[in-house]
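For this view, one protein chain was removed and the others were kept in their places.
Labels for the chains are A and B, by order of writing; each one numbers its residues from 1.
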Amino acid sequence: MTALSAHPGRSALHRFIGGYGQEIVVLLSIVALFVVVGIINPRFLSDTNINSIFAGNAYIAIAAIGMSMVIIAGHIDVSVGALIGVIATIAGTLAVNGYPVWVAWVVPILFAMAVNAGVGALVAYTRIPSIVVTLGMLSILKGGLISITAGEWISDLPTEFMIAQMRPFGIPSAVYFMVLLTAVAALFMRYTDFGRSIYAVGGNMEAARAAGINPERTVVGVFILHGLFAGIAGILFATQLQVIQSTVPPNLELTVITASVIGGVSILGGTGTVIGSTLAAILFACIGSALIFLNVSAYWLRAVLGLLILATVLADMARRRRVT
Amino acid sequence: MTASRLLRHETILGVLTVIALIVLASLSDKFFTAENLLNQGRLMSEVGLVALAMTFVIVTGGIDLSVGSILGLTAILLGVFWKNLGLPLPAAMVLALACGTFAGWVNGLIITRFRVPPLIATLATLALYRGLAEGISEARSVRGYPEWFFFFGQGEVLGVPFQLWVLGLATIVAAVILGLTPFGRATYAIGANETAARFSGIRVDAVKLWIYTGAGFCSALAAVIFVSRVTTTRSDMGTGLELDVITGVVLGGTSIFGGRGTIIGTVLGLILIQALKNGLALSGVKGDGTIVVIGLVLIGAILAGALFDRNRGG
Partner (left out) sequence: MGARAMQGERAGDATAEDRAALPIELRAVSKSCAGIKVGNTVSFDMRPGEVHALMGENGAGKSTLIKIMAGLHQPDEGQILINGEPVRFSSPRDAHAAGIATVHQELLLFPELTVAENIYLGQTPKTPLGAIDWPAMRRGARALLQSLDSGDLDIDQKVTTLSVGNRQRIEIARALAQDARVLIMDEPTAALAEHDVQRLMSIVRTLCQRGVAIVYVSHRMPEIFALADRVTVLRDGQHVATRPVCDVDEPTLVSMMVGRSIDRLYPAKQGQDGETVLELRNVSQRSVVRDISFSLRRGEILGLAGLVGSGRTETALTIFGITPATAGDILINGRPVKIGSPEAARDLGIAYVPEDRGHQGLIRAQSIAENIALANLKRLTRGVIVDMTRVMAEAKQAIARFGIRARGPDQLVRQLSGGNQQKVVLGKWLATNPRILIMDEPTRGIDVGAKAEIHLLMRKLAGEGMAILMISSELPEVLGMSDRVLVMNGGRIVGEFDKVEASAEAVGTVMTRSYSKDDAA
């Protein structure tokens, strides 16, 4: 106690390190990974590889922003992977059927927000645990997608639809989206009442109510925002390849949740930042790519992911136990 | 009588199942044949075995999302032990079962010792176990099992599929443990009020550890039967199994908040789902369309349960 109170006005740097500990750890891990793998295999640092790491995984980072908000509010969503698959398919179908490009972009995003508004309302007002609602939603979206499309690929997509493949100033547009959305979300979470109320609801729902926040409305709002980010992620996912596979990308929800958790979002709610989840999504992409360049089978990627989540969760629990 | 209160949901569900069977039988004359029904029973067995264990897990107020991954991992290990390490198949089976059980025990340990919420703990091991299965197998499948091994998944005893006997026996054992033994009483007590259970001298952590270990064992057993039925081993086996299992258990009247549920209910829930799947398939709905129905049924069942609880002022 006394050690802490000895410096009441901590320096800005100290404050920064204290507030962003996990984010700094993840960032340093990325740097270390680049250095080590780059020394072993310099091709890892080639333009093509770095581009593919960032551009190819930007959609995961963007989905993880919304997921982080959901987890900070004390909930979880395991249906996001299926939702992204559905969005990609809707977008592709609209695009090949001659609808204007902006319709093909915007309608799926609105659809995602509507679906998540429903999920959020169920979670907030009926008090059914979010894991159950989203498990159900996962199977509805997944089953619906496969049974309607019969797994047929969508090809011959119009070029102007392929937003993820555009490269303003030589940098893939997906990277712009990732950076921009992370920055906007970070500012939103820090500088708006709604952003702070997400933390408050996840941290102590009854205290939030006593402070004049409506926890139910906050939860519905968070899920709608999550739908917005998942929608944008879905559009980027749809447009990064020449075809859309009309399936649910395997384990996408897990990758997204893991990015949030490793980025410092406590699974018990109330704490974390969206910058951390974006960094963690990049870290995964780097690990996946590094495994290939180190000649380790990519099949171990998921085991590494699982271990990382477990280690992070255990560390989080240990930290909480130490504090209380 | 206590039982009558608990069985109310089961009675409704039983009636519902009978109605569904009658409707489905009238829609397709292929539905109500002995051959079709036994075949459906065969398909239900793996989910059924895991659902029995999951009933205990959910009654304590927990959840286990890793059952599908344990199934996949056990299947892979079975193949690896037999083909790559050259163990005799019976030894490989026993060893694989032990590994699956150990995976369940690890879940229990993370949950009881480190106080990680079950949802998170098993979400992490879902990724870990599936990842191990993928890493160990490197996407190669194992085939060429000897003929006698297919008995577990394809054989019949007295005209009834072997795994239906296993499921039947396991159902009786589970029903006795949950309904009649001190262990079962402790399971309900933990789910209804963990603090009061501990204050009454129940060994809460030990009971939970047993239950998650049991879920690992049941998943491993289902893996062996699964491999025997489909004659091959792949690392993606059992993907999404947790959803089918949880749906069955919850539809069977087990409260997702813990403290309430029966084995009979779970079995009825499983039968209803399997009948719906089969009936829909027979009347022309494609395989994946039935997943939509399962999802709707899951949310609907819990929503109904939540509204029912609220009306009772629980």
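Following the convention adopted for this analysis, contacts are C-beta pairs under 8 Å (C-beta built on N, C-alpha and C of every residue); 3 or more make two chains touch, one makes a residue touch a chain.
All of these numbers come straight from a predicted model, not from anything done at the bench.
Novice: Can you work out which residue in B:192, B:285 or B:303 touches the chain that's missing from view?
Specialist: Hidden-chain contact among the options goes to B:192.
Novice: Could you tell me which of A:199, A:237, A:284 or A:300 touches the chain that is not displayed?
Specialist: Within the whole complex, the residue contacting the unshown chain is A:199.
Novice: Of the listed residues B:52, B:67 or B:202, which contacts the missing chain in the full complex?
Specialist: Reading the full complex, the residue touching the unseen chain is B:202.
Novice: What subunit A residues would touch the chain not displayed?
Specialist: 1, 4-5, 7-10, 15, 18-19, 187, 190-193, 196, 199-200, 203-204, 206-208, 210-213, 266, 270-271, 320, 323-324
Novice: Write the list of subunit B residues that the hidden chain touches.
Specialist: So the residues of subunit B touching the unseen chain are 1-2, 5, 176, 180-182, 184-186, 188-189, 192-193, 195-203, 259-260, 314.
Note that in this section only the chains that are shown with their structure count from here on.
Novice: Give every residue of subunit A touching subunit B within the complex, in rising order.
Specialist: 76, 122, 126-129, 131-133, 135-144, 146-147, 150, 250-251, 254, 257-258, 267-268, 297, 299-307, 309-310, 313-314, 317-318, 321
Novice: Which positions of subunit B touch subunit A when the two form their complex?
Specialist: 63, 110, 114-117, 119-121, 123-132, 134-135, 137-139, 239-240, 242-243, 246-247, 250, 256, 285-296, 298-299, 302-303, 306-307
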